[in-house]
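A single protein chain has been removed from this complex, and every other one stays in its place.
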Amino acid sequence: MEVGFLGLGIMGKAMSMNLLKAGFKVTVWNRTLSKCEELVEHGASIGETPAAVIKKCKYTIAMLSDPAAALSVVFDKGGVLEEICSGKGYVDMSTVDATTSSQINEAITKKGGYFLEAPVSGSKKPAEDGQLVILAAGDKTLYEEAIPAFDVMGKKAFYLGEVGNGAKMKLVVNMIMGSMMNAFSEGLVLADRSGLNQQTLLDVLDLGAISNPMFRLKGPTMIEGNYPPAFPLKHQQKDMRLALALGDENAVSMPVAAASNEAFKTARSLGHGDSDFSAVHERTRDRRRF
Amino acid sequence: MEVGFLGLGIMGKAMSMNLLKAGFKVTVWNRTLSKCEELVEHGASIGETPAAVIKKCKYTIAMLSDPAAALSVVFDKGGVLEEICSGKGYVDMSTVDATTSSQINEAITKKGGYFLEAPVSGSKKPAEDGQLVILAAGDKTLYEEAIPAFDVMGKKAFYLGEVGNGAKMKLVVNMIMGSMMNAFSEGLVLADRSGLNQQTLLDVLDLGAISNPMFRLKGPTMIEGNYPPAFPLKHQQKDMRLALALGDENAVSMPVAAASNEAFKTARSLGHGDSDFSAVHERTRDRRRF
Amino acid sequence: MEVGFLGLGIMGKAMSMNLLKAGFKVTVWNRTLSKCEELVEHGASIGETPAAVIKKCKYTIAMLSDPAAALSVVFDKGGVLEEICSGKGYVDMSTVDATTSSQINEAITKKGGYFLEAPVSGSKKPAEDGQLVILAAGDKTLYEEAIPAFDVMGKKAFYLGEVGNGAKMKLVVNMIMGSMMNAFSEGLVLADRSGLNQQTLLDVLDLGAISNPMFRLKGPTMIEGNYPPAFPLKHQQKDMRLALALGDENAVSMPVAAASNEAFKTARSLGHGDSDFSAVHERTRDRRRF
Partner (left out) sequence: MEVGFLGLGIMGKAMSMNLLKAGFKVTVWNRTLSKCEELVEHGASIGETPAAVIKKCKYTIAMLSDPAAALSVVFDKGGVLEEICSGKGYVDMSTVDATTSSQINEAITKKGGYFLEAPVSGSKKPAEDGQLVILAAGDKTLYEEAIPAFDVMGKKAFYLGEVGNGAKMKLVVNMIMGSMMNAFSEGLVLADRSGLNQQTLLDVLDLGAISNPMFRLKGPTMIEGNYPPAFPLKHQQKDMRLALALGDENAVSMPVAAASNEAFKTARSLGHGDSDFSAVHERTRDRRRF
């Protein structure tokens, strides 16, 4: 099978490599062309522009760093819009906001093309292992066409209905995750100040009903006051804010998410915006003298 | 090995049965003696009073329903205090508050006895399967003596130091659990009102970094608005309150636990105190018209 | 002195009448012209369009119902933009969001005109009594020129700097007010359920350091469960949300405002969006059985 791939950052490179290894014929493009070399060694072709990739392939996947890049690749000179047309599909797996996604969707469908937003849950390691969770929304036929590729890149793909639902699902998941992180952080500090051993708390938690990979992964580094950035705190806080805004539109009262958001904001104001979101722990355990 | 066992409710019966099956000689006592029969069929002896059991055994385990029962078994006529003495141990595995535990500890050590509090994490099923998590605190020698019994009743026993630490560790764990339940409930309602499928949210959560047994177990019934009481909401709220009080003593700011506590209080005031603690979901999704 | 006045709703009519009574020559316009009659009886002239008013007067005041009306009066055919030019001023006293205000500012200054946003604090009664509080921001010279008119319409005018600051100041004030309303409501319910008389609480509050007009005015009707709409709850909640968004931009953690916002959202979801913002009390005192 033949597929286009735009964007060879950490995620995109791992994903397109998995497609090559699984036997897909892949035509790649990246803003910095040198990043294509390793893929070419594994059999990829190169497209000179996004438009060239679109022209060559029945459908094209994009994995770009942010909304600005996602828009640029579609709307700029040599962009997706120049060649997208009836019968061709575009699958944007970048994490973008609902507005960006809608803009791209509108432009592409106006030209007769098919569009699917498909943000993923999971970062570098799951991308390399083909273990991403894919939250797809938009054109159903394109979704079905892309299933063989999704099967290679992810452990599970969901079809969530209309464009926007992929982004919303990510917000809901990240909101729950952000509140859980705060609950966890409060528990660690409470244990410590009450004379309990924090590592023992981790062990007890891991044997019970709320045992989960995040506690296992982040707990030991949080105890050390170490927050290697996997998901930056400022992005987590932005997602909390957007989830609260979504709740606002729908009159859903979310006091725990609201309290968590303020905790993340405090952490941001204390200078931890670029650390991992687990650095909210610095807010909880902040104590100068007592 | 020989061991006494006081209290044959749902938990106590399962635990003492496991001891018998593992080859322990067990002398049992229960307020309603008829409940001893099944144990006797499996080889248990009967003690006529708690005192009689204590007299016969080197150490005795108790699993009683609440602080009142825990106190009565120790202090009333025919109670533990009448026979406890140097060389004998008493292991209270009931879930009681710190004050009750301290009272019992003081009375027993005054008589020369050894005391261990050892509340458990886990309910009926783990008790039957010998998969409890045991949070022991108090006399270290008694703890070591009781390890063979703990190994039969639980999958893991922790020694947490001085009396009171077992109860505190349970509070910390339950506080994290209560906040997580609120985060989860907010996420479910936000998904629903934003046009996402709640079952899909459960599926997505279960594939990610915050996947945990509680979401898996409670999610489907919460979606149905069904809350079969495993851990009553009023007890969960009480534990949130006690955890916040513990935080207050130690100047730990816990805004997420505080918001969660208020949500549980709202649920209580709406009449859900005796339902499962997942019934806090009724508060989150409450909407009469909009 | 001569001044134009656009918009003769409840507020605008009272304000322009005060200008007439104070000896200003006022040229009025209103979408429904019949509303101008009473003003004409008191000596006002009529302009056929906003443009006609602008043409005739050195500066013109507008008091319109919402952002849409504020934009329409400026940008539509016969609107302010057609005649605004160097040497002419436009003072918009409507309550609009920052974006609307900026748009109008930009369009007017491009034409060489002067712009001042000047939202007010206070409703019908203070407007009639010339007791408004005026939060002006934008062109300083125009502000000084408008002082004689502000002196007639308000008890105090503030000059707050650049366009946008008037709207921001209103948000900050309304945020504090919204949190205070929640604190007050919680206190009333706590008093009631603890066996204290709520009217006595009002009396005690009124004698102390936190005595304020809002408690005096709203307390008695809140006790009755009566919320005559002065400032609709949905608008208060919107202002809380915007204030939180402003805090978010500037990394200000506002946990009390966040909790208040969620309480207003709950009240909205219970159907009280069109009641007075004091109807958040229905959320606090909600209790079906206990």
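Just so it is clear, A, B and C label the chains in written order, and each chain counts residues from 1 on its own.
FYI, a residue touches a chain if its C-beta (ideal position, glycine included) is under 8 Å from a C-beta of that chain, and two chains touch if they have at least 3 such contacts.
Source: prediction; values computed, not measured.
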{"item": "Neighbouring displayed chains - absent chain, whole complex", "value": "A, B, C"}
{"item": "Absent-chain contact - pick from C:Phe5, C:Tyr59, C:Phe115 or C:Phe184", "value": "C:Phe184"}
{"item": "Residue touching the undisplayed chain, where the options are C:Ala22, C:Ala52 or C:Ile176", "value": "C:Ile176"}
{"item": "Residue of B:Asn105, B:Thr266 or B:Thr284 touching the missing chain in the full complex", "value": "B:Thr266"}
{"item": "Interface with the unshown chain - residue positions in subunit A", "value": "255, 259, 266, 268-271, 273, 286-290"}
{"item": "Residue ranges of subunit B at the interface with the undisplayed chain", "value": "241, 245, 247-248, 251-255, 258-259, 261-263, 265-266, 268-269"}
{"item": "Touching residues on subunit C - with respect to the absent chain", "value": "121-122, 133, 135, 155-156, 158, 160-161, 165, 168-169, 172-173, 175-177, 179-180, 182-184, 186-187, 189-191, 193-197, 200-201, 203-205, 207-214, 217, 243, 246-247, 250-260, 262-263, 284, 287, 290"}
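The rule is short, and it goes like this: only the chains that are shown with their structure count from here on.
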{"item": "Label of the chain whose CA centroid is most distant from the centroid of subunit C", "value": "B"}
{"item": "Proportion of interface numbers common to subunit B and subunit C (over half same, under half different)", "value": "same"}
{"item": "Rigid-body rotation angle, subunit C and subunit A, from Cα fit (steps of 5°)", "value": "180"}
{"item": "Centre-to-centre distance between subunit C and subunit B (centres being mean Cα positions), rounded to whole Å", "value": "55"}
{"item": "Shared interface positions of subunit B, touching two or more other chains", "value": "255, 259, 287, 290"}
